[in-house]
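One protein chain is absent from this view; the other protein chains keep their places.
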Amino acid sequence: VTVDSRAVVLREFGASPRVERFAVPDPDEGALLVAVELGGVCGTDAHLIEGRLPMPTPVVLGHEGVGRVARLGPGLERDALGRSLAEGDLVAWASSIPCGRCDACVHLREPTLCGSREVYGINRRADRWPHLSGSWADRIYLHPGTTLARLPDGIGPAEVIALGCAGPTVVHGLRVAPVRLGDTVVVQGAGPVGMAAAMLARLAGAGQVILVGGPAQRLAVARELDLAGAYVDIFETTDPADRVESVRALTTRGRGADQVFECTGVPSAVAEGIGMCRPAGTLLVLGQYTDAGPTPINPHLITRKQLRVLGSWAFSGTDHLDYLAAVPRLRERFDLGRLVATYPLAEVGRALADARAGRVPKAALRAGERS
Amino acid sequence: VTVDSRAVVLREFGASPRVERFAVPDPDEGALLVAVELGGVCGTDAHLIEGRLPMPTPVVLGHEGVGRVARLGPGLERDALGRSLAEGDLVAWASSIPCGRCDACVHLREPTLCGSREVYGINRRADRWPHLSGSWADRIYLHPGTTLARLPDGIGPAEVIALGCAGPTVVHGLRVAPVRLGDTVVVQGAGPVGMAAAMLARLAGAGQVILVGGPAQRLAVARELDLAGAYVDIFETTDPADRVESVRALTTRGRGADQVFECTGVPSAVAEGIGMCRPAGTLLVLGQYTDAGPTPINPHLITRKQLRVLGSWAFSGTDHLDYLAAVPRLRERFDLGRLVATYPLAEVGRALADARAGRVPKAALRAGERS
Amino acid sequence: VTVDSRAVVLREFGASPRVERFAVPDPDEGALLVAVELGGVCGTDAHLIEGRLPMPTPVVLGHEGVGRVARLGPGLERDALGRSLAEGDLVAWASSIPCGRCDACVHLREPTLCGSREVYGINRRADRWPHLSGSWADRIYLHPGTTLARLPDGIGPAEVIALGCAGPTVVHGLRVAPVRLGDTVVVQGAGPVGMAAAMLARLAGAGQVILVGGPAQRLAVARELDLAGAYVDIFETTDPADRVESVRALTTRGRGADQVFECTGVPSAVAEGIGMCRPAGTLLVLGQYTDAGPTPINPHLITRKQLRVLGSWAFSGTDHLDYLAAVPRLRERFDLGRLVATYPLAEVGRALADARAGRVPKAALRAGERS
Partner (left out) sequence: VTVDSRAVVLREFGASPRVERFAVPDPDEGALLVAVELGGVCGTDAHLIEGRLPMPTPVVLGHEGVGRVARLGPGLERDALGRSLAEGDLVAWASSIPCGRCDACVHLREPTLCGSREVYGINRRADRWPHLSGSWADRIYLHPGTTLARLPDGIGPAEVIALGCAGPTVVHGLRVAPVRLGDTVVVQGAGPVGMAAAMLARLAGAGQVILVGGPAQRLAVARELDLAGAYVDIFETTDPADRVESVRALTTRGRGADQVFECTGVPSAVAEGIGMCRPAGTLLVLGQYTDAGPTPINPHLITRKQLRVLGSWAFSGTDHLDYLAAVPRLRERFDLGRLVATYPLAEVGRALADARAGRVPKAALRAGERS
């Protein structure tokens, strides 16, 4: 039996996270230990390391993960879909546990808006038991209440980690702004959220997907994966008004898109997306996770075009289950494995650097490996 | 029989509209002539006269009206609710007729977004037959396709004209963003749209209405009518952040309003309204009818609070019918007649001046009167 | 301090429930003791006593209640709306606590469908600590997780108990099938649910309410309270087809009702309600709480009229809060106190008999009283 586990710990904002060792605890009732196979590296991790989001330190990083059941706590026999669990099973889990008692949880019934969510790899402290609370580690301790599910048959860790938390984030967005069969969907942004949005919009019945983004190397990956029916390169078409025109010209009667999914994180993209919507269309504001401040938006257009501008925040355990269930159908259409580059746990620095530089579409740490 | 009719004509933007005379035509099949009792003066009329909206000239002004059936064209026997029509019946009508053939009419099924709507008092030319196409006149000619209905029993012209086109405009807004029983609704704006929004929100089951507006004289009228349960005077609380705090302090658990109805026409109100919404709340952008350009909005708040920001434009014939049907219930609660000041047709200049200066809550021309 | 509390216990199905005495426990953390003022008698109680619903015995009966805080457990300082709680405060509470872990609670987010709800007065055993688990008692013990709120200012126990659990049940129904401003609503049934439905539909903006029910004495109460704009007496108009015709004749263009709220518990009412709906209208099946078996329904009508037939089951804590918040506005319009007849706890048999015979619109036990 493993008696200790390596884990990548962030002790100080701005400093490099380092591999440390922790004793591996026995799981309490309803909890379990997972031997991590892959821990995804997400754009948010860079923000965390730089201290741009509120969080405690020290923490074990890694909020995306896939692994094998190493040890089940007493009473834990089934996954969230009611299927039996055994040691060795490949599993994935939702990163956060809502409190279940607040206004958002109980009355608004929107656990993603819970202000007290506990999130693996983000706001669980590493200096308290059970320490192993992130996926950039050999072992992760999953508490009771974690939404956990066995991977669908035939699906491997890389396929689940390929979209990272962008996958369930988009599933949640589709709950807020469902795609209707045949919709023309514009996706703004070619990063992980944009790529997941394009894939899932097609899976959800979009008739036409138009991807507006860049740079060229990301669009090349998108084209290889055949994510969209048309592309607008924002580094080529640099004037937002021209991009709006390009998009409209691609739509039925030039009326604009039924839905625009903003997945950029750039505030000005919202104004641009408003221009791309058809009358009575929908703009899903999915990408504004960090506060980059205000941007000029013309509210007259919201009135005159009678638009729906909808925000979507985070994802719930249910969204994560729905995402997992969608992976086999995503893989039928898109070469998910193509997206992932893996790194040994010890090379977390290189993984972060490559991810930051856009040298790989998706970096992941091969956490269980000792090399 | 009347052989001619006075009508207030706008011939040139910026010039005063003048009373002119036109021969009264016989109504064609499906059309009718109405002897106008009251023609409402709306804020839009001032914009039209100043040339701030695209429209042809000359036009007979007046897009709000109530009158008596003067002459029914062949084949017109029933109103839009299927009730028989006779000369002398008090009637009101929707100001616009959608084309019925465009993308908005046929496919989006949103006739308010029809780009070819013909609108009495706005875009029907006075220099073409039948000339009498606005309600600031002794007679108005209503074409086939006009949504026309007898007034509800016991309701008079002043009660219908009291809210003017703001009434059906808000009814349409409620179709876009329905109030749920018990909702806390913030209304931004104490002008005609805001007052109509407060009234109709209460009628639609709002549990709490908070009116944010000014100046003091408008709030005094609002208080007299008991439009809301709480008021925030924007001339007293001049910092938007303080207004947001004031509103939140009035709501359950300080969470903010379930719905915010923006009825100001001031772009910055949208950003302020976003601050007043509870998580997963709704902001109805109802007041941005004229293009006053962009305003700084922080889209991060739309994502983080998972808001719904919904535009609502104009109203349909159905909305107008629904508004008329609501007038008796509005009158039970609110002293509608209190709002209206009437002027002889010939004193259109004084009516416009009083309306512009806010000296009267609602001005209307006593069109049928010869004095 | 009270050292014991009387409570009405059902020990055997079919037998009369009897007053017994239990020691009053101290409340645990997050729990509280309430001195009951009124415990409502509901139609369901008769079914429970007859053993027609699955439940354990013995139980303290009473799932509707209003009382005063007698003792707060450690850590309980605020009600569900965030307002401070003190001994002596008048409070009401939702009867059930969902498990928070099942498919319905977590994934469907519909706690009313939780199969493991614990319900005061119904499925908490009286032979286990803390025994006092129903409102037909001097004291009730409310567990952590109970949705509890202080009564709105100026509202007394009788006004809250007047609609009993029918009030929040209808609030839940309105969540499933919201009334839109101006809707024509038919309410089938003049029992507690039907009366609550008529009241709440009007509060929610219905333009017209038509009540279809009987017998005459119930309709007389309904007329006194001015619940509806029109009434169809099912003992006078005995042929369902005639009732359908009567209703349609009252609606716009004879098209039928926008919404029909079935509140009867009689299966055949559903088929009748389908006939009363307008094309594309909604039938809310709200009254079929007990399984009375199948009834002939013509599904062709559901297709041809493109109807929405929606079920609504039970109510959540949120619904209960929303109901409480609506009581002041209900009372403005309807004489709620008029409905309630109270009985000393010891006269539970007479209360049940009067309720069963329809001699009183609403019976309630004056539980705290020792006479």
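Just a few scattered comments:
The first chain written gets the first letter, and so on, giving A, B and C; residue counts start at 1 in each chain.
Here, contacts are C-beta pairs under 8 Å (C-beta built on N, C-alpha and C of every residue); 3 or more make two chains touch, one makes a residue touch a chain.
The shown structure was predicted, so the numbers you read here are calculated from the model rather than taken from an experiment.
Across the entire complex, the residue among C:A15, C:L108 or C:A216 in touch with the chain not shown is C:L108.
Within the complete assembly, A:G207 is the residue of A:G207, A:P240 or A:P294 that touches the hidden chain. For the chain missing from the display, the contacting residue among C:A7, C:V59, C:A149 or C:L286 is C:L286, taking the whole complex into account. Residues 81-82, 171, 174-175, 178-182, 200, 203-205, 207, 252-254, 322, 325-326, 329 of chain A touch the missing chain (whole complex, contact as defined above). Taking the complete complex into account, residues 103-104, 108, 110, 112-113, 176, 253, 255, 262, 267, 270-271, 278-280, 285-313 of chain C touch the chain not shown.
Residues of chain B that touch the chain left out of the display are 100, 106-107, 109, 147, 317-318, 321.
The rule is simple: only the chains that are shown with their structure count from here on.
Annotation: 43 Å between the Cα-based centres of chain A and chain C. Within chain A, not a single residue touches two or more of the remaining chains.
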